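As you look at this complex, bear in mind that one protein chain is not there, while each of the others sits in place.
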Amino acid sequence: MTTTLQRPTLPPSTHEFAEIIHRLEAGGAMLPDTPENLMQIIGIYKAYAVPMDFYWRDLLYIAERVFLNPLPAFKYFLPQSYLDLPNHYAGETADLRVWRGEATAHPELLAFIEKGEVQKKLPKLLHHLWHDRINMEFAEACARAMFWHRGMGGQFDPYLDSEEYKANADRAIRAYFQGNPVMLGLYRLFPDLFVEQVRELSYYANLGLFWEVMAPVFFEMSDLYDEGKITTVPEAMNFLVNGIFAIAGRPIYHHVYIRGECYEIIPKSKGFMWLYEAALPYVEAVFYRTSPFRGTKSYNAQAREVPADQKDFHYGILYADVFPVGSAGIPPTLLMQDMLHFLPPYLVDYYQEHCRGEEDMLIQLGISFQRSMYNVTSAVIQALRTALLYPLDDPNPKHLQANRQFFEAQLDRFRRPEARLRDIQDQSYR
Amino acid sequence: MILSTLIWFPILGAIALALVPSRYLKWAALILSGSILLGSLWIAYQFDITQPLIQFREDLPWLATLGLNYQLGVDGLSLPLIILNTLLTWIAIYSSPEATERPRLFYGLVLLISGAVSGAFLAQNLLLFFLFYEIELVPFYLLIAIWGSEKKSYAAMKFLLYTAVSGALIFVAFVGLVWLQGADSFAYTALAGNTLPLWQQLILLAFVLIGFGIKIPLVPLHTWLPDTYVAASAPIAMLLGGVLAKLGTYGIFRFGLGLFPEAWGTLAPGLATWATVSVLYGATVAIAQKDIKRMVAYSSVGHMGYILLGGAALTELSLVGAVAQMFAHGLILAILFHLVGMVEAKVGTRELDVLNGLMNPLRGLPLVSALLVLGGMASAGIPGLVGFVSEFLVFQGSYAVFPLQTLLCVVGTGLTAVYFVILLNRTCFGKLDNAIADFPKVEWRERVPALILSLTILFLGLQPTWLVRWSEASTHAMVAVLPPVTQVTTLAQVLDRE
Amino acid sequence: MTQFLLHTVWLIPCYAFVGAIASGLWSPALIRQTGPRPAGYLNLLMTLLAFVHSLSVFVQVWQQPAEQWSVSWLQVAGLDLTLSLEISAVTVGATLLVTGLNLLAQTYAIGYLEMDWGWSRFFAMLALFEAGMCSLVLCNSLFFAYIVLEILTLGTYLIVGTWYNQSLVVTGARDAFLTKRVGDLFLLMGVLAIYPLAGTWDFDQLGQWAATAQVNPTVATLVGLALLAGPMGKCAQFPLHLWLDEAMEGPIPSTVLRNSVVVATGAWVLIKLEPVLALSPVVLTAMITIGAITAVGGTLIAIAQIDIKRALSYSVSTFMGLVFIAVGTGQTEAALLLVLSHAIAQALLVMSTGSIVLNSITQDLTQLGGLWRRRPISGISYLVGVAGLIGFPPLGGFWALLELADGLWATQPALIAVLLLVNGLTAFSMTREFGLIFAGSPSQMTERSPENFWLVTLPMMVLLGFTLHLPLILQSLGLLPHWADLNKDMALLLLWSSVTGIGIGAVVYVGHSIPKPIQLPWKRLQDLFAFDLYTPQLYRASIVGVVDKASRLTDWFDRQVVDGVVNFVGWVSLFSGQALKYSNSGQGQFYILTIAVGLTTIALSLGWSFVWPYLLTP
Partner (left out) sequence: MSSRIFLAVDPLPLTDSVKPMADIVDIAVNAPGFKTLVAAVQAANLVETLKSPGPFTVFAPNDDAFAKLPPGTIQTLVQNPPQLARILAFHVVPGKWTQTDLQQVDTLTSVEGSPIRIDTSDGFEVKNATVIAADIEADNGIIHVLDSVILMG
């Protein structure tokens, strides 16, 4: 797609990240294009995709089956039916075949669920108690972050406050607690208590449907890299851009199955699209905002370390300080631990040679994850530029100027000292 | 015969090490010092704790004309220190880094020191004690001057001068004693028996006090300590603080209290005040330090004051506490110097302003900082660790005699807690600065000594009978023979008089 | 079997201790492949065992006389340190309370810290606290009480320092440790001083000794004040109250325990020492004044706080102040009841505010609001917590305050006024906090706020039920006064003060009429309370400043003067050596001259004694 641009018609940008902007204008990514970077991000995509395959299945399971169970003690014990739930974008039955692998859960994930790190076939409860499992809490935290932050675009969030949504939710709640007078009585006393829970579960479904798409995309990129078809960082980015466009129209809905009957809390007919109602809010909430880590920021009101406005929150993976990962109060540790189990061999050898090798692999892969997320953000920026603005090789200088202003506006968000954009420019940041 | 092996086995071993091929050198030194350690433990096993007097006595005529006979013996006061000496020697050898250059000379000197110090503790002849006391001076000078870190020559020279002066003063006291008593030999038992007029005792005691005061050290005489401990490498600092300092306190008790009881009684209030000044001075200066090794060095100055306070109060409890504090302080200082040495070796600096957040489990030194917390809190006297037991015995024992000084020393433990919290807050807590965070890995071999020491500290803290049972009989005998110190009765009388 | 349980009552602290040591194995430095959560599950199991054990023992011990059980720890040179445990209804009841609250707090922690990775260190410290509190409550000796308090001071340092990467935690942990350490030092002085006087440390024997002892009044006062300082540090009484505010940096599950039972350990020691403290009237008046000042000051500061946790933590100092007043006036029974009702109510309050903080991120009261419709469970538990805390019949707080007021009724009317004022102000501050959190319209941070999942909400609801049932339990245990001898007018006064407090608070904060934030007319007064009486600056000006300057001065003195003298001596010897070098000028005559002069001076000095008499005779 990226034709080699003829002589740049615009004067060099005066922005602080001028050379990154020029790289973007040439169809590149925020991440410098080096083989080492490519190896890291593709390896991390594969390691991130395997737990993600569990995350989206469990999120959908909680949103659709566990629903309002007051004591969901076994919500992380995924039933076989959801392990075999066919992914809409992989295998033969796919709507759009993104990954050539099969639609059910990834083999490495199934092996891990069965034997775990202790390499013994134990019942699921023992694996759970030994904390030898996928850290599903991280996925729930992401869903809660998307739910808590407001004003991120898309019609999903306003719809949750609409009367129609409340009516759908009411029907589902009554059906769920049919024959349970206590809960129904409590529902009559405090309706909003339950409706708020259902809103949270709708975001669970939202994130589950979003990740259902990303997992096959990452698996496909890892397979292509293994086959040598992806050789540069821009190629990887463009695969993501095409993926974003290809699945932009995928519907975002929330169906609840109560005693075999399906209640459509958010029907597909509302026309919520994957790009606007899931992808962009996810990127804004998880990549840019989330919430300050209790391990490094004080929540004391008089200390004023927590920003007063949600839009000023800058604690997502693009800003996170990954070095204290592994110590107390650093939420990304859960995800890094999940990815540690599924690192591809070439990445494990790569980490063996740097820093403390085996001992602090968790931090090294955390930083590679940060690089890979900068690549995904570049893909999102390029996709938005393609959708809303002009192609890179547009002859009209006014269009190129509009493109540049858009890039500069996106990179202005990384002027903040905590942003890691400067660090990922060179290889020594590990 | 067993006591002589404790002395000559290491000294001969030091020479024998020259023949061992360099690959097995460390193992040979370890086996040697390990066998000495087992020997001392076996003595402890044989030791009859109900018997207050000297046991395992050895007596060989040597230079009768000079009055110097080879007389050895061990009692409740010296036994714990012997065990401490052999234990710390083994740990010093074990924790000395692989890459020490000229290892033969290093291990030889360390073993020589171990033999000389054991000799000093066991000597029952004043001149023999002085002989061994002087032998360990030159090896220490070499150990500091050759293997030390920055400013090592200045520190080694300063240490040499100070200890030489201390040796001279002690020699004057011993010779004066024998000359005044007209005794024919330097045998301890003979000299301890009859007494001199008070004013002569006071003069000789003054010499003994200043002589050993330099070694302990006590406040005005202490300025060699921070430079020497900081310049010495970690294993040597462990020996210096753990073992050498105990020579000073042992000397005061054996030759000051033992030989001049009346003089000691009259000087007791002054000694107690001197102890309190030493405690408060050491703790206050330590707060202002910016280098963690200097901070630990000054903590040693502070903790020695408790031993002197225990000695000055002269109740049975305070003496037992003082002996226990000697052993406890030896252990605590050893683990602190070992850990500080590890921090310096891995992080490369000892500056408080640079060190930060070593508790990071993946890139920091998590176990080292955990043990640093344990060592710091043991030194600050947190119960459940050996530091509290000995300090409490000293306080409870000396409260009855010197209430005011004891309470000020309690404030001293508070100040100790202050500077250890400052140390821990900077080095362990806080966020690890990744720019300096690529320390080499800490192998298990380097952690073993710290673990052994911390286990002993915890065990003795929870089961203190094992710490105090050795010296109970001897201190009881020591106090019984002495006239009670002109007791400043309880707090009430003190208050009434004001 | 039950007899076996009674004799092994010393096992109760050991369960938690084993849990603490075992959870160290899951430290992230040791295990890499799997996560640290087993540490939490193990500790929860151990606490459950301890709870069941203490419950079974409590059933047997109720209505039975107290039993002694002692093991000798150290006999040396006339000092006999025996660890003696007293197994009575009160002590085992206290272990029941401690293990019960720990059980709920640890379940709450498993839910609250699900996104945290430092479980092993945190749960080790929670278990250390539980073991410490259980052994403190059981042990009958002041010496071992001091040992446990000292270990808990170290525990506070480590548990507040759980998130050590964060700068405010580092300073907070240090201040908490040092303030408590200062209190413990004075307590150690008291422990040292009491032994030669009383000859024992066991509380009951101390009680008997105190009844008959004739002690020099000044000594009794000094020892009493020293013993008082320990609990003052622990119970965050003025001037040692700052640490509780800074300890709020620690995780909320630890705050649940700290605000309810850990601070109450100081009160427990105070209650046990009451006979000794009663020896000197000066100590009693000091205790009452400190208690009153802290009670009133605490509530006023609480009203001016904008941080949700700090507004709550000052009510802890307030109620510990009331306990100080109760012990000061000799009412240990009322003090125990107050500690019990305060512990449960405070735990419930911290849990409910914790569940609010967990998903509305900010702790700033001005940014919260409008949560009642969507967070009714947290709302109701908060309200019941407030009712249980202040004098609001029929809940526990009312009976405790009533019994306290009953005792004061005859002798000290002024203290009753203080009691009512404090009760009213606390009611007002709690309603203010309720209004700011639950009433009003949702703000940006609270527009989306679902009730938390079961591991956080379930312990809160169990505690809610327990607070509501507390009066029934007290009734069944016969601790409540019968209707006949109820001090009716005192009860009404108490009820009146609570109702007015709640009423004014509701009008101002729950209603929308008055624009918020309320600006006191005297700006400086509001800042005085908002920044808790400028205590940090007060500390820095006083003790901390003195110690810092003294250490800098002595260090300079040590480096320049003492070391200076030594170096000067060295320099002099070097200099004189150098100077001598210029004396050899190379000319032969000069050498002969110096030799001659030298010889004559030596000869003269030697022979002076012979020459001298001749010189004198004319």
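Labels for the chains are A, B and C, by order of writing; each one numbers its residues from 1.
In this section, a residue touches a chain if its C-beta (ideal position, glycine included) is under 8 Å from a C-beta of that chain, and two chains touch if they have at least 3 such contacts.
Please read all numbers here as calculations on a predicted model, not as lab measurements.
Participant: Quick one: jot down which shown chains the absent chain touches.
Facilitator: Touched by the chain not displayed, across the whole complex: A.
Participant: Consider the whole complex, including the chain that is not shown, and state which of A:Met39, A:Leu96 or A:Ala175 touches that chain.
Facilitator: Touches the omitted chain: A:Leu96.
Participant: Among A:Ala246, A:Ala303 or A:Val348, which residue is in touch with the absent chain?
Facilitator: A:Ala246
Participant: For the chain not shown, which residue from A:Met39, A:Val66, A:Val348 or A:Leu389 touches it across the whole complex?
Facilitator: A:Leu389
Participant: If the hidden chain were put back, which residues of chain A would touch it?
Facilitator: Counting only chain A, the missing chain is touched by 1, 95-96, 153, 155, 241-242, 245-251, 268-273, 276, 280, 384, 386-390, 398-399.
Simple rule for what comes next: only the chains that are shown with their structure count from here on.
Participant: Nearest chain to the global Cα centroid?
Facilitator: The chain sitting closest to the overall C-alpha centre is C.
Participant: Report which interface contains more C-beta contacts, comparing B-C against A-B.
Facilitator: Counting C-beta pairs in contact for B-C and A-B gives the edge to B-C.
Participant: From the C-alpha centre of chain B to that of chain C, how far is it in Å?
Facilitator: Computed value for the inter-centroid distance: 36 Å.
Participant: Pull out every residue in chain A that's touching 2 or more other chains.
Facilitator: Residues 296, 324, 326-327, 359, 362.
Participant: Give the residues of chain B touching no fewer than two other chains, as numbers and ranges.
Facilitator: 359-362, 431
Participant: Over in the complex, which chain A residues touch chain C? Could you list them?
Facilitator: It is residues 70-73, 116-118, 129-132, 135, 137-138, 141, 144, 147-148, 150, 189-190, 192-193, 196-197, 199-200, 291-292, 294-303, 306, 308-310, 324, 326-331, 333-334, 337, 340-341, 358-359, 361-362 of chain A that touch chain C.
Participant: Touching residues of chain B toward chain C in the complex: what are they?
Facilitator: For chain B paired with chain C, touching residues are 158, 161, 220, 222-224, 281, 284-289, 315-317, 319-320, 357, 359-362, 366-367, 373, 377, 382-384, 388-389, 393, 395-397, 399-400, 403, 406-407, 410-411, 413-415, 417-418, 421-422, 425, 428-431, 464-465, 468-469, 472, 475-476, 490-492, 495-496.
Participant: Can you tell me which positions in chain A touch chain B when the two form their complex?
Facilitator: Contacts found on chain A: 296, 321, 323-327, 355-356, 359-360, 362-363.
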